[in-house]
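Structure in structure tokens, see below.
Right, chain A next:
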Amino acid sequence: MISPGLAIPLALWVPLLGCLAIWLLDKSPNLREAATLITGAILFALTVTIFIAVSTGQRPGFQALEVIDGLPIAFQAEPLGALFAVIASGLWLVNSVYSIGYMRAGNEKHQTRFYMSFAVAISAAIGVAYAANLFTLFIFYEVLTLSTFPLVTHKGDEKARRGGRIYLGVLMATSIGLFLPAIVWTYVITGSTDFVEGGLLAQHVEAAGPIVGILLGLYAFGIGKAALMPAHPWLPNAMVAPTPVSAFLHAVAVVKAGVFAILKIVVYIFGIDLLKDTGASIPFMWIAAGSILLASAIAMNQDNLKARLAYSTVSQLSYITLGAMLATSMGVMGGAMQIAAHALGKMTLFMCAGAIYVAHHKTLISEMRGLGRVMPFTFGAFFLGAMSIVGLPPMAGSWPKFFLMLGAADAGQLAIIAVLIVSSIVNVVYLLSIPVQAFYMNPAEEGAKPQGAGGAFIDWGALKEAPILCIAPPMFTAAGVIALFFFIDPLYRFLLPLIGGG
Partner candidate 1 sequence: MEHAILRVTTKIFFAPIILYALYVQFHGDYGPGGGFQAGIIFAVAFILHAFCFGLEETKKALPQRALIVAMVVGLLFYAGTGVATMLLGGNLLAYDVIVPGSAHNAGQHYGILLVEWGVGVTVASTMLTIFYHFTGREPDIDQEDW
Partner candidate 2 sequence: MNLAEQLPVLPVIIPLVAAPITLLLPQGRAPHLWATLISWLTFAVSIALVAMVSDAGVISYHLGDWAPPLGIEYRIDMANALVLALVSGIGAVVFAFAYRSVEREVDPRQSTFFYCAMLICLTGLMGVTITGDAFNIFVFLEISSLSTYALIAMGAKSDRRALTAAFNYLVMGTIGATFFVIGIGLLYQATGTLNLADLHDRLAGQSNRMVEAGFAFIVVGIGLKLAMFPLHLWLPNAYTYAPSAVSAFIAATATKVAVYVLIRFFYSVFGFDFAFVGHAFTYVLLPLGLAGMFIASLVALFQDDVKRMLAYSSVAQIGYMLLGLSFATVEGLTASLVHILNHALMKGALFMAVACVVFRTGSHSIQAFAGLAKRMPVTTWAFILSGLSLIGVPLTVGFISKWYLLTAAFAAGHGYAAFLIVASSLIAMVYIGRVAEMMLLREPPSEGPYAAAKEAPMSMLIPMWVLVAANIYFGVRTDLTGDLAVRAAEALMLVAGGAP
Partner candidate 3 sequence: MSDFTAHISPIVLLDVSLLTMLIIVAFAMLRSRHLFAVVMLSGIFSLLSAAFFVSLDAVDVAFTEAAVGAGISTVLMLGGMLLTARREKPAAKGRAPVALAVVLATGAALIYATTDMPAFGDPNSPANSYVGQLYVEKTPNDIAVPNIVTAVLASYRGFDTLGEVMVIFTAGIAVILLLGAGSGRGGRKVADRAVSGQEGSGHDSSDHETSDKGGK
């Protein structure tokens, strides 16, 4: 077994080597895809190694180099980062399988560039996960933005260019315009950007007062990847990308890197206690709550499936921001769990959307009526994923909601509980309605098939499913959603150090 200390640099380099291998194997697609999968498997093993080490209380890390005094590029694994890395690398593996199916079925161009960008992006995501200070996190955050740009503009047409411009524009503008000054300001106040247990700023008394609120605002909106309204427009616009990109990057790696950073900054830079004492996070808590409701409302009006999922993501990401801004340990716990639960659930939904597109070239929800009867596996997986997002047991998604409500109660914010309940109801309407319509309603254009119940409900003879490589991954993650519900206790205990327990 590789030592955890060595595993971190390896986890950063392996995807880059994979990227090189993919480039060299440009001419033989099968070997190229094999390279992707092997890289994914190795990476997953490495992150699991680190995860196990962290669960035993170790904090492996290393310092690469010091760019400016007090500004090193350094890495250290802690529970939140280890969890994020495992989720990202594990789902990358799943997504790679899915990508192969999707890209080949669609005969997409520039597949080599596609896989290379993916490899760089995952390396950046791992860097974000293990970053030991804000500076390192910022570097990989930017690399993640830039490396995913070719993925978003993959199609290369005017629509993709426009989407790419907004994607890059919003993410870079917020990160350079707000996030970077916030980091510099933190550095000027504290002389460091390290993640410190209990909070870096909490150690500096002079940091109290309105500065905390301003800084928190800079971070909250500066980390555009967290898609806190109004910094969200990049996310719907990124949907011009091929579905595997949306599935992985815009349900897992990119957006989770954002909310992960917010959680990490709240816990390790401000410290929960500092925020609680100063009350600086209350306004942002309400902004997050508003973001949840508003994005849900917008999602309801989207007929394009991917757009609806995108706004749903905006809404769900704000749960995590909300958890962080509650400034209670249960809120942070809920946010951290939401990272895992939402990643599995939303990725399932996106992959299903891709499978539908591959098999039937349909993107509008209104066109999908009755489609469940010819794609029962896809819509079955979609149903499970949607249940999780809504927060119904026995799905993993129910736990974060539970902890968030606990956190809100701790903080004495009962209105937030109401927000969470309303949001869940809206989720039911706009997510669960899709599989229900698919199974129970007649196709709009044909209307030939009678709407029956029971035996002849699914015409097994006329199934028209997507290729197996497009179906298996969402079913796998859907199963994961159920499994995570039952394994929540180990996760809870793994995350306890985050809130000062364990």
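What we mean here is this: a residue touches a chain if its C-beta (ideal position, glycine included) is under 8 Å from a C-beta of that chain, and two chains touch if they have at least 3 such contacts; residues count from 1.
On how the list was made: all candidates are chains of the complex that A comes from, given by their letters.
On a predicted model such as this, the values are computed, not experimentally measured, just so you know.
S.K.: State which numbered option touches chain A in this complex: 1, 2 or 3.
M.R.: 2
S.K.: In the complex of these two chains, what residues of chain A are touching candidate 2?
M.R.: 65, 67-68, 71, 135, 138-139, 142, 146, 153, 156, 161, 164-165, 168-169, 172-173, 176-178, 180-181, 184-185, 187-188
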